[in-house]
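Note that one protein chain of the assembly has been removed; the remaining protein chains are unaltered in position.
Should a chain be cited, it is by its letter among A and B, assigned in written order, with residues numbered from 1 in that chain.
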Amino acid sequence: MKEKQHNLRLFVPIYVIVILIYITAGIIEPQFITWRNNVNLFTRITPLILVGMAQTFVVLTGGIDLSIGAIIGLTNVIAASLPFINTPLNIILWLLIPPLVGFGVGVINGFFISKKGLPPLIVTLATGAIWLGVTLFIMPIPGGTVSLSVALTITGKLFNTIPIPLLIILFFVLTGYFILRNTELGRSLYALGGNEAIAYESGIPCSRIKILVYGISGILSSFAGMFLSGWMFSADPLIGNPYVLNSIAVTVIAGTSLSGGKGGVVGIIGGAYIFYILNNILNLLGISAFYQYIAKGLVLILALIISSPNASIILKNYFKKQSFFDKEEFVK
Amino acid sequence: MNAAILDKKTVLKMEGITKYFPGTLAVDNVNFMCNKGEVHGLVGENGAGKSTLMKILGGIYLPDKGKIIINNREKRFHNYAEARKFGIGIVYQELSLLPDLSVAENIFMGIWAKKGRIIDWNEIIKKSKEVLAEIDIKLDPEEIVGPLPVALKQMVEIAKVLTQNPEIIIFDEPTASLSSQEVSRLFNIIKKLKENNKAIIFISHRLKEVLNIADVITVMKDGKVVITEKKDYFTEDKLILSMVGREFSQIFPNKATSIDNKIAFSFHGFSEKYRSEVKLSVFRGEVLGIGGLRGQGQIELLQSIFGLGKETKVKVMLSDRLYTIKNPFQAIKSGITLIPEDRNTEGVFLILSVLQNIAASTVDERKNFGLIDRRREKEEVTSITNKLSIKIISLNQIANSLSGGNLQKLVLGKWLLTNPLVMVMLEPTKGVDIGTKQQIYKLIRELAEKGVAVIIHTSEMIELIGMCDRVLVMNKGFITADLKGKEITEEKIMKASISYVNILSEDKE
Partner (left out) sequence: MNRVFDKLKAIDFLSQNKLIFLLFLLIFILFIIGEILARGFLKLDHIYTILRTTSFLGIVSIGQTLVILTGGIDLSVGPLITMGNVFTCMLINGIDANTFWAILVVIFLGMIFGCFSGLFVSYLRISPLVITLVTGSIVTGITLIFSHGAPKGLASPVLRFIGVGRLFDIFPVIIVVWIILSCLTILLLNFSVFGRKIYYIGANEKTALMSGIRVHLLKTIVYSISGGAAALTGSLMAGYTRTAFLGIGDEYTMWSIATVVIGGTSITGGKGGYLGTIAGAILFILLESILTIVKIPEAGRRIANGAIILILINIYFKQ
């Protein structure tokens, strides 16, 4: 089949599901479709989308980044600990320092994975622990603050109608899509994830790209950390913890294969929506927060089952009647 | 070396190339030359050194001794990317395409056309269409590669190689999966490349084809060049003689003189992929071969005998008893064993010891209240190691230090310990040195004489003809010919490989 068809198959189902959920949820709980609820939703899923993109980039190359949560925490805390509060200098620092830190941390991950050839799972697990420790060292309990204008801007509206978070989401997703589709870097990620040996033989600078992709993951995570600092108006060293699993969930739901070489960011908005909508509905229905853990897990399991090639084989075999052997008699 | 080459422009000279691997001398002081506008055929058995020689040319191995001279300049390359820069292109048997990406993207992998820093897809698609047109292929460059048939994938591979404008193009076993129509198409492309003054190296086991397309032929044996002559000098028999160096009867043990009608093993299966029914039987004392073009269902068939088939069940008959096989565990319990095609990934545990490798399929047999009986294990493994003459220093030696031939013996040893009733072998002598090959041939014949049902699938025509008492040829998932004894010839096998007659449906009255 043609490439366009191939890509469409990837994310159309997700958006169909999003629409279905919307309609169903709207019928059950009309409050769900109010503009207010949706603006709220945009804000809440922005960090999800950012980490989803971070993880997608890494997973496309066949790797994984478990330090995303720690990087969010680190940059979150740094963003809320900058001096010269409520002056333009603070805002400049807020814009520059966390991304640099995120990139630097990511590159360190990339170094160990690429140059030393160590398995990404363990490396990012270990560095995650290290950065979490550093974060706790900088700010043991929630605190800190950001400039008022930052907080207002992040949660504000452009021209008093378009929510800034929505703009942020669109900006990053479109940029991400563009990079993946039309730049050497983007296409190299697919090649790396598809078959590293072939990518190498084609002259693609594999080690450099691997380091870079973890750096990108770090920077996107830092944006999530910065966003959270503006939204919460303070920082929490442990704020990033749930985002590790969340980023993987969004990546998988969006159609990217964990083994690499397949997928993309187009489905991420839909994926983050589905993931978050569940929590939103549960809240509106008054169900205890505890059930969210289970709901989260079940959604991810469903997504994994659907995307697993084995599942369809097992289901097919279960439903197919093995009539062939019953009819034919065995010839001696 | 015979200087029987006309004074065309010599583009490639390999002088004194030597390459060692642990345990064998893979390439021994080889001299090899290529001219522009000429097809140079390269033949030799498995293990003769031709793949190694080409891998050296492709930058995958560094020669221990010798020089590579291209256009009168000595070159050393450390990887394929460097080799490509100097004008070498290789079309491998195992294609180097990324199945999830489009044809165009595969062709221009790593060399994307750009407008500034942005990839210019229109340009890439346009250029892809041009390259494909050059080789007369009608293919939409936006198609995803994965689902394409092998023949078309190969065309994409060739297009990919051509975009680099190589001066020397190597074709490694290109026709193994192609029908004669597709082979003709390939040969037309090669002829066109010849006209464009490219130097072509054509490696194949199909001697008739080599005689057809090549201008000059080199025969390799045991790592050395035996002879290099113009095509006219050779006949098929002369080629075979040069390749094996002695009479057929001296490499292969004698075939069975008379086969009684007792059936040792029967199999009845249904292929999901080809929607076809397959039945086969092996008589006591015979070695059965499965032939045909690559990818026609032979491997699926043999793997499903072992319980690896995608269809859930398979019925076999062994020693007058009926068994249903759903997975390898059940297969082995019934006495069926399989020597896989790729032993490194499917046959051996490279990081474990020789002892652990050989004991792998029989650990359950030596249980003592759930614990391993170490004394018995050591005894049995040692005895097999001696029987197969596996060259090791200690049983605790790690497997990845062994040569290809010895590793294959590890796999054989593992199965022999299970006292198998059926032995299915996929490419039994792939990557194995000549000495070990002979031992394996002898072993196969011994097993057959003992009553073990041996089924071999090999892409080496010589092996098929030399070892098997009977050959079943498959095409499109069903059996098209059942050749016995003197009927087993390259010609008959090739003919059956493209036949659409299902002999099973002929039997049914």
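Basically, a residue touches a chain if its C-beta (ideal position, glycine included) is under 8 Å from a C-beta of that chain, and two chains touch if they have at least 3 such contacts.
The model shown is predicted, which means the values in this text are computed figures rather than measured ones.
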item: Touching partners, among the displayed chains, of the absent chain; value: A, B
item: Residue touching the undisplayed chain, where the options are A:A224, A:I239 or A:V252; value: A:V252
item: Selected from A:F112, A:F172 or A:Y276 as touching the chain missing from the view; value: A:F112
item: Touch with the omitted chain, as defined above, among B:L241, B:I299, B:L352 or B:L421; value: B:L352
item: Selected from A:L125, A:A151, A:L170 or A:L185 as touching the chain missing from the view; value: A:L125
item: Chain not shown, touching residues in chain A; value: 64, 66, 112, 116-119, 121-123, 125-137, 140, 244-245, 248, 252, 258, 288, 290-294, 296-298, 300-301, 304-305, 308-311, 314
item: For chain B, residues in touch with the removed chain; value: 306, 308, 327-329, 331-333, 338, 340, 345-352, 356, 360-361, 363-364, 367, 370-372, 393-394, 396-397, 414
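Quick note on the criterion: only the chains that are shown with their structure count from here on.
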item: Of all residues in chain A, those that touch chain B in their complex; value: 1-4, 6, 182-184, 187, 190-191, 194-195, 198-204, 261-262, 313, 317, 322, 324-325, 328, 330-332
item: Of chain B, residues touching chain A in the complex; value: 79-81, 84, 96-102, 105, 109-112, 114, 117-119, 121, 140, 142-144, 147, 263, 266, 268, 270, 277, 279, 310, 312-313, 315, 317, 322
